[in-house]
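Notes for the one structure printed next.
What you see is the complex with one protein chain gone and the rest in place.
Chain lettering (A, B, C, D, E, F and G) follows the sequence in which the chains are written, and residue indices restart at 1 in each chain.
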């Protein structure tokens, strides 16, 4: 079995072959020491790591162990890539409804980029000021895959879905209060979208959306040849 | 006490003075005989009645008792008004997201009209084809009060709320399946609307929305003079 | 596009034309620096700003940047208006069921006032001591629009709705414990109100209720002439 | 063990000694033959039976087996009492908010009466027309125990609880639609009542409320002497 | 109106006449100064006060203002009664399933005692060791009213209800974890009790249960004579 | 692969080796023809079949195809076993709280028996008449595994769990109304049982409980030798 | 506006240009006459129509109006395509966990095919017999996009997601009982999938999943050239 056992974690070193991307590190609930262990093993095998939901202490430990790692404060991502840079391809467009949705949107964009996609981020284009969104219709239509991030009433993916001919991945966020129930209102709205082609990930799961968008974005011709 | 006791119901004959409109009859759960009794008492006092959620048997009984009553099949309303017709004033605009939301929208429009409002109905303007709505921006802005009806993801009121300077009353409908939970998804979306000035009524409560819109629409000058 | 881009936020400078009131600032989740940035842009365009849900640090920063701003501790609102004072018109009456509902009630009242309404606040008139409310029946009936704030069982809007002929906007609050589920019990009660003309906003959304009430309160004649 | 085993049911013949009232028969889910069997055993031991939630076929079977049984159509109760009639004592007052709550209210009143209480029924006194209730304040205050039945927003028990010095047992009903969730809205409202002394039973459980009220109503002096 | 207005609170000084007990003070959400204000007003009118859910600071302030007040640490109650002591009458028995339910049970017992009832407390008699409860059957049957407190599966009231002929008031507590959902599991179990005569109050509402039990316990003969 | 493909179903013929029992047939949602097809394939491989949740038409079709099959009306099970009868071993005791829980209890008992367990059924021993249960304490303690079935408040497994030293498998049933929410109240109560050793299956899943109990009941010595 | 207004519906004739596929007809809630109207308009503009959730009467009406339409009984789809057949490209693989999930799986497969994808269907490969799935690993890895359909515990998408490097669209179904809550259990499981690249659609929404998969499957080269 191509599994590397670190005691606290087992790293599946063949995953890149099977799924096209090495394991990402889910930082929540890991100690700084564990994070560094896992990151070191990944760097050995793949010359890179990509960790999400990293707390302050974890980020400090990673930066100390890997001085060339990049820490993204807003989205709590720490990443390192020592490979010679590959060109980014295609386009994953990430649109966010409100300012507070920015951290999740950034998580999606950084994930997609780490998987080789060219990405753009379009913020603060919520539906209560619909003209802000419509002004970017052409840009929306130029993407191979779109990630649409929204909290509160979660309406943005439905509007975007009606404007484009490519898949829209909707990310509900926990932005809101009262009857938003920590993102449930947005999640339900997105699952009930009247626009065909909209699929949904878990609340605040920017990583999952960016990952799926990058899979879609990859050049199929390359894969099949 | 200005209460008329019919045994099965007590009719509050002073309600028109206090609330500006006589009691409407909630048809659900009343027998045809009870419906006719209540309608007769209202006609005696007010020369009109307005009944919602009337089933087939109830409608037949009312039509037999009041041959000049009007039966609205789609919205299950039966109404009669023997007063000399008063001019309709102002404008309550009712917008509905999908074809299936039409019955609830009609309930709202007929209610508002029965309370003296001029009304217009704009159907099938859901957010997945946003240009259909935007084509009517001027019409939306001409209303004194708006009722916006939507099932599924319930996004329409947020978009409308960003286009107008008058109150928007949002009505979630039970149109949908699966995670729409009988209208809960739309209800939550509307309660979390990012557009200010949107207020919400119960699922499928076209009557309540039309009633509130007509209250808003009434000429304040008249009332205060 | 009449949008001013601050990086972290885009300010819609035409919103006052379209919706009758410039953008309010939702303080939750904004840094003190962001709050000051947005407030400054609004003051430049509109000579005023109105910020809700402002934390202690944000309030301090705003007060430092705008020494003439007013900080309302109880409702966490910070506001500034440098226009020559316009007369307040009409009447928005805000009624609150319990002492603990006072902060939300104040948010509603200050919002309505900032939009030009004359406002009154009637506190601690919950339904378990119904005579306290009935003693104010005339005052209730003198308002053009009413905001009714209640937590726990959320019964007050139903009683008020039966006493007046003007729209009642119900605000559930998160006051309560156990099976109040953070305001859900009150929210459901208000959505199921047996009084016609009651519409509802999100839990603790005093701002939304005050906004809608002020829209209703505005002199229609003025608008239409 | 003082248990009589009928195969499909075991009848606890000492229950009257232990709990003050023989077993009532819960008719839902029993076949007509089973109902008759149980009723016959109860009549043998106690010269009476009291069955709730009896369907049409069950009622017909019971009437055939016991021609002197009484069938209450509205509340689906079938009862027989062949003891020499005992005087009814005290007063259990049952108040119902709306016409549709009448069946549950009748179930409560008949149950209390079967347990020896004098009962009165006060219908259609919902909170949206509060003066209807207040007109009966003296009557409310004359009861030893009160049962208050309401669907929709379930506000009536809170108002009654503030008017009396005796226990109020609140019964939520499944009357309503949409966000009433089959009585959950009323149930939550009652559990969160701001009036002290209000206790609650299951949705539509008129039997349980009438039973508890009759226990309270019983003359304590008698019991203790 | 017999209302004393303190600004932050309105005290209903006639409540004792109407409801048999002066207003209790709900301490949660009140500042220490407000608590002292309200307590002082109550002492002036009634020579006593009874405050629940009082935090550490509030308790210290009350103790300073009223050195003869009693602070109950476990149940967070602060009380004072300067009347000449009245004899306690009847018996309210409070039974608690687990050790952790003790604070709520004490709140119920102290409330009932403050309203004039003799009370007993029976702790740690949960259903998984049923013989512990059965050993106290006689004691259970000697009470005029019973309060039964339980978290987790909330089964105790059903067992007790089958053993006694007096009303059982069930109090679900938030004791538990995971699928107890903060007391919801116990609340639902109690609402669905198969024992007749069980009524329910809100989660952790020991005050409400003790209040209702004391109302039941009061000597009816006295009241009616 | 030891899979037999019938088009509409794939039968895993090695399952008996792997899991100790051939596939049971879940009758819900299968046409009578499909049921007969699957039953025939199972009889060919294993000389027996065991089908649950079989409707009237399905039962008729199975009886016609297999005249020696047995139809259990109450629990909707149809079964056939043409092997020479093996002795039943051990003891699985199935206890049911109320008469209406009988169908689910029978499903559990028949399932356990089909897997080789000796079974006994103890009905109508709910906790509101606790002495009925305690009279059978010895019998409860003689079982190798227990299945305890209850609707409404679901309290019985907790009491049984405190009386025995063997595993208790709790089955919530959908018996109840209102706040039983189709068995959710009983399910939550069982998950929160204060008695150790209680595990839970889905609502109305008598089959799963009987299956697990029979697995536990099997003679381990036999298996391991 | 390129909208064709049929009274009951507005057909967006430019949708194919904008979104790559003409409007599909959602049959639920439409009368047979309305269905035929809409289908006729679509055939005129696009020479084809594709209708989902069509009841028996609707299907009969469509077949009468369009004798060359195809009716798919299991998935309730009626479709017609009069264009010269285009070659199907790529591969969308649809995998279903259980026999009962077949109708939803067929809806997904027919939708994808109607949008030009080559499709394969792999049924009855649920996780409780994991070897059935693993035997098809190569086939799973050959798809450009995968739709994975499952009810009950909804675990299949997580397993599939770990085996492939292409996007997995998970469809929860309402297959199950009790605590499946009409598909909610499966929906939540899929939203919480530990496999990256899994996105989710509404319960039973085979159409949405097939639509999104076909969008992904389309040859990007073609689109961009």
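Everything below uses one rule, namely that a contact is a pair of C-beta atoms (placed from the backbone, for glycine too) under 8 Å apart; a residue touches a chain by one contact, two chains touch by 3 or more.
Source: prediction; values computed, not measured.
*Asks:* By the document's own contact criterion, which visible chains does the hidden chain reach in the full complex?
*Replies:* A, E, F, G
*Asks:* In the complete assembly, which of G:22, G:58 or G:161 touches the absent chain?
*Replies:* G:161
*Asks:* Of G:33, G:70 or G:134, which residue touches the hidden chain?
*Replies:* The one listed residue touching the chain not shown is G:134.
*Asks:* Please identify, in ascending order, the residues of chain F that touch the omitted chain?
*Replies:* Touching the missing chain: residues 18-21, 24, 90, 144, 162-167, 169, 187, 191-192, 196-202, 207-209, 211-212, 215-216, 219-221.
*Asks:* For chain A, enumerate the residues touching the unshown chain of the complex.
*Replies:* Counting only chain A, the missing chain is touched by 1, 3, 8-10, 12, 15, 28-30, 172, 174, 182-184, 187, 202-205.
*Asks:* Considering the whole complex rather than only what is displayed, give the residues of chain E touching the chain that is not shown.
*Replies:* Interface residues of chain E facing the absent chain: 99-100, 102, 123-124, 129, 131-132, 135, 175, 177-180.
The rule is short, and it goes like this: only the chains that are shown with their structure count from here on.
*Asks:* Degrees of rotation, nearest 5, to put the Cα trace of chain F on chain G?
*Replies:* In short, 90 degrees.
*Asks:* Express in whole angstrom the distance between the two chain centres, defined as the mean CA positions of chain A and chain F.
*Replies:* Going by mean C-alpha positions, chain A sits 46 Å from chain F.
*Asks:* Out of chain F, which residues touch more than one other chain, so two or more?
*Replies:* Residue numbers touching two or more other chains: 129, 178-180, 184.
*Asks:* Check the chains against each other and report every pair that touches.
*Replies:* A-B, A-C, A-G, B-C, B-D, B-G, C-D, C-E, D-E, D-F, E-F, F-G
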